[in-house]
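Have a look at the structure below before the remarks.
One protein chain omitted, others in place.
Moving on, here comes chain A:
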Amino acid sequence: MYNFEFVKPKTLEEAVAALSAEEAQVLGGGQTLIPTLKQRLAAPAKLVSLSGIEALQGVRADGGVLTVGAGTTHATVAAEAGAYPALAALAGNIADPAVRNRGTLGGSIANNDPAADYPAAVLASGATVVTIAREIAADDFFQGMFTTALNDGEIITAVKFPIPEAASYQKFEQPASRFALVGVFVAKYADGVRVAVTGASEDGVFRWSEAEAALAANFAPEALEGLAVPAEGMIADLHGSKAYRAHLVGVMTKRAVAAAG
């Protein structure tokens, strides 16, 4: 780790002001950023911790929408997002208790790791990412591996999830990291079905529109018979080929539909 300055503001305004400094960076739960610093792969001059800001905390269900503060930990979402069970289950299965007690929703989606779990939920829910500056639709937010619509210094404050009629997240774990080798989030709304896939694609989280159309007509695993994502563009690594990942997308989608019921 290189030396850096550390501040822990109490309000968003103070955080924004602190972030205007050269090479300042937001620190959420630190579960991605701190290991990166330890490896000396990043060298911010200043870390602005969001963990002291009350306004970024908490889970609230209201009018069919679940709003989760960007600083809310995975453990809190697992415990308190009862209004959206599939989301609570997803959060409760990220990593291990230590990581869940520190890692945050905002940090996870800002990072947009191609194998992270939350991006699948945000995209499949058609959620809205709220920042200090604007509201960004999920479809516009994720822009490929480790890339988002966020501007420099733009803090995510909350994510608003429309609560679906039925939903499930099915994750096939990469054996070593236990991130998603393939994870599929299926959410059924009155006006349609959304299917988001994480872990699989070289372009990061994506929607599987063919499956969405088929499921909109018939929300049952059988509706997916014969559908497949192309292997081209899938990730290939030590843990699975492109073809294997493409295959798993089909399997996990069926399982998600079956589990969502």
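Quick note on the criterion: contacts are C-beta pairs under 8 Å (C-beta built on N, C-alpha and C of every residue); 3 or more make two chains touch, one makes a residue touch a chain; residues count from 1.
What we mean here is this: contacts and distances are computed from a predicted model.
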| item | value |
| --- | --- |
| Hidden subunit of the complex - UniProt protein name among "Carbon-monoxide dehydrogenase large subunit", "ABC transporter permease", "Thiamine biosynthesis protein ThiS" or "Sarcosine oxidase subunit delta" | "Carbon-monoxide dehydrogenase large subunit" |
| Touching residue (missing chain; options A:Phe172, A:Phe185 or A:Trp208) | A:Phe172 |
| Touch with the omitted chain, as defined above, among A:Pro44, A:Pro164, A:Gly199 or A:Gly240 | A:Gly240 |
| Absent chain, residues of chain A that touch it | 1, 39-40, 172, 175-177, 181, 237-241, 244, 247-248, 251 |
